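Report on the following structure.
Only a single protein chain was left out; the remaining protein chains are all shown in position.
Should a chain be cited, it is by its letter among A and B, assigned in written order, with residues numbered from 1 in that chain.
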Amino acid sequence: MSELRFENVTVRYGRTTAVDEVSLTVPEGAVVGLVGESGSGKSTLARAAVGLAPLTTGRITLGGDPIPARGRPRPLQMVFQDPYSSLDPRMTVGRSVAEAMPPGGSRADRRAEVERLLELVHLNPSCAGAVPSRLSGGQRQRVALARALAARPRVIIADEITSALDVSVQGAVLNLVRELQRELGLAMLFISHDLAVVRYVASQIAVMRHGRLVEQGPTTRVLTEPEHDFTRELLAAVPGRTTRRNRP
Amino acid sequence: MSVTLTAPSTPVDPEHPRFWALPSVRFGVRRLRRLLISLWVLVTASFAMIHLIPGDPVRGALGPTAPADLVAARRHALGLDDPILVQYLHYLKGLVTGDLGTSLASQLPVSDVVAQRLPATLTLAGLAFLTAVVVAIPLGVVMGVLTRRGRGRRTELAFTTTSVIVATIPDFLIGVALVYVFGIQLGWLPVAGDATAPAYVLPVFSLAIGPAAILARIVRVEMVGVLEADFIRTARAKRLPARAIYVGHALPNAVTAALTVGGLLLSTLVVGTVLVENVFAWPGLGSTIVRSILTKDYPVVQAIVLVYGVGVLIINLVVDVALALLDPRSKIRED
Partner (left out) sequence: MQGRWRRVVRTPLGLTATVLVVAVVALAVLGPMLWGSGAGAVDTDAILARPSARHWAGTDNLGRDILLRVLVASRLSVLLALLATVISVVAGLLLGSAPFVLGRRTGRLVAAGVNTAVAFPGLLLALFFAVVFGVGATGAVLAIGLAGAPAFARLTQTLVAGVAARDYVAAARAMGIGRFRILVRHVLPNIAEPLVVNATIGAGTALLSFAGLSFLGLGVQSPSYDWGRLLYEGIGTIYVNAPAALAPGAAVLLAGLAFNLFGESVAKGLGVPVAGGLRGMGPVRAGSASGPERTGRGEDAGDRSPEVVLDVRDLEVTISGPSGPVRPVRGVSFDVRRGEAVGIVGESGSGKSMTALAVTRLLADQGRVDASRLEFLGNDLLAPDTTARRRTLGTTLAMVFQDPMTAFNPTRRIGAQLAEVATRHQGMSRREAMARAVDRLTAVRIPDADRRARQYPHEFSGGMRQRAMIGMGLMGAPALIVADEPTTALDVTVQQQVLDLLAEIRDADDVALILISHDVTVVGEVCDRILVMYAGRIVEDLPAADLATAARHPYTRALVDAVPDMNTDLAEPLATIPGRPVDPADVPAGCAYADRCPLADARCAAEDPPLAADPFGPGDPSGVADPSGLGDPAGHDPAGSPRHRVACWHAGEPLPARPEDRNIDDLVESP
């Protein structure tokens, strides 16, 4: 069992409540999409899970146990939005990935593991010697995914990982996410503001607004029969849904 | 220097907040608290100065040959025999009542010494700052417009190089050079302090040149930065004439940002009088503190350090309040 469970999680900064009593479960091997507008608290929830934001109340468990706050490896990993800030510009791709691997193993083993991980995200293993500035945004995001996978996590949190990418390369990253889920049985909390993207990768959807979870359920159900007004509003706003105004 | 001007964004009732929740009141309270803490640190540091000196300061002041009973008497007179806490409280009480102690050298009350010397220093610093501002802001604005968006590469290079060099030259060296050229070689201007207007020229210029170079540089950088801002593009999209864009939209933003630096420069300038006063034998606090350090007249040193420090705190306070009033994003302006 390795389901990620948020139980009544609240995060407050001073007097502002960023996350308000959120309970959410990411089942084993499933991708849960978390949607909401900017400031809805979805990123804060993610950061709380990996220990980057302090919980005010509530608890977050993985397979029933609290998530370790000390020591390595951490079973929960995160991939960030900005491909230009998520890799240390002075470290080679190989070193960045290797840093996340559990300690131990010979040099050759570790190198082989780095190459395996790079291949897993469809990067040429020779990339290992390159510095991030030589990679495109999409390639960097794939390195960030490889780095997250290196820690052998049970769950990965992906925070808007395609929103800073050009449209021609975001498809490759989305395909990769689906493939990793299918082939490795990886569970994932996939955060995005784009309903179409979430629809494509996630089997379940959770909707946040003003720090609260307003709706969650299977993707098809939430998209076809939304229960909350805000979900309906979000759906109506997706471009391409309304019929084009015909002009003379 | 940077104060967070925006209060946390969840007021109880945005229409009618209670008195203590008023943004301006909260700003005032926060700023006052900061001032009091800084003041306390300053006062304590100046008190601690004597006690941090290794060995016996009185013995140090009177010299190794002074008779022991004289040292003891002087120690007693200074209150150095009391427990440290008593001395501290005594010092605080003295400050509150305006008693800064007695000069070891002249036996005059230190407050008299300070009162006598302070005006000369203040005039010097004030005039120098005014000169720097009057020269630097127009210069910086013009240079900013000329070198916007990578224009005028040569002008920019010449200006930055010159301003870096000028800003690097310490005021006392400028002073020495001015004395040599205008005082000795040309004989146009007096080189030592007296109260006549010409006597001000050289000291004021020695003090003002460096800060003027720095300020002009900052204003130029700010101006160039502001001219790259999106809202300048908006102003151009409104098809405003160039002057309306520079004066109406760019200048206020550039000057607001330069204000912080201006405050720091003024602080530096006030303390910079120490060196310049010594070049020109100016009868101010600066020449007094140096003489007192050399003669180990500690009460005077303590008092003058305190005066300079308080001056710096006041300048910072004025800058912060001015920033808060000028910047509409600060919450204290909400009505």
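Rule of thumb we're sticking to: a residue touches a chain if its C-beta (ideal position, glycine included) is under 8 Å from a C-beta of that chain, and two chains touch if they have at least 3 such contacts.
Worth saying up front: this structure is predicted, and the values here are computed from it rather than measured.
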Open item on the list: Considering the complete complex, identify which of B:A229, B:V247 or B:V318 is in touch with the unshown chain.
Closed with: B:A229
Task: Residue ranges of chain B at the interface with the undisplayed chain - done: 1, 37-38, 41, 45, 49, 52-54, 148-151, 153, 157, 161, 164-165, 168-170, 172-173, 176-177, 179-180, 184, 229-231, 233-241, 244, 248-249, 252-253, 256, 264, 267-268, 270-272, 274-275, 278-279, 289-290, 293-294, 298, 301, 305, 308-309, 312-313, 316, 326-329
Task: Residues from chain A at the interface with the omitted partner, ascending - done: 37-38, 47, 50-52, 68, 70-74, 76-78, 80-82, 85-91, 96, 99-100, 119, 122-124, 126-127, 130, 133-136, 138-139, 142, 144, 147-148, 151, 166-172, 174-175, 178-179, 193-197, 199-200, 223, 233-234, 236-242, 244-245, 247
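Criterion: only the chains that are shown with their structure count from here on.
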TODO: Let me have the rounded angstrom distance from the C-alpha centre of chain A over to the C-alpha centre of chain B, please.
DONE: 51
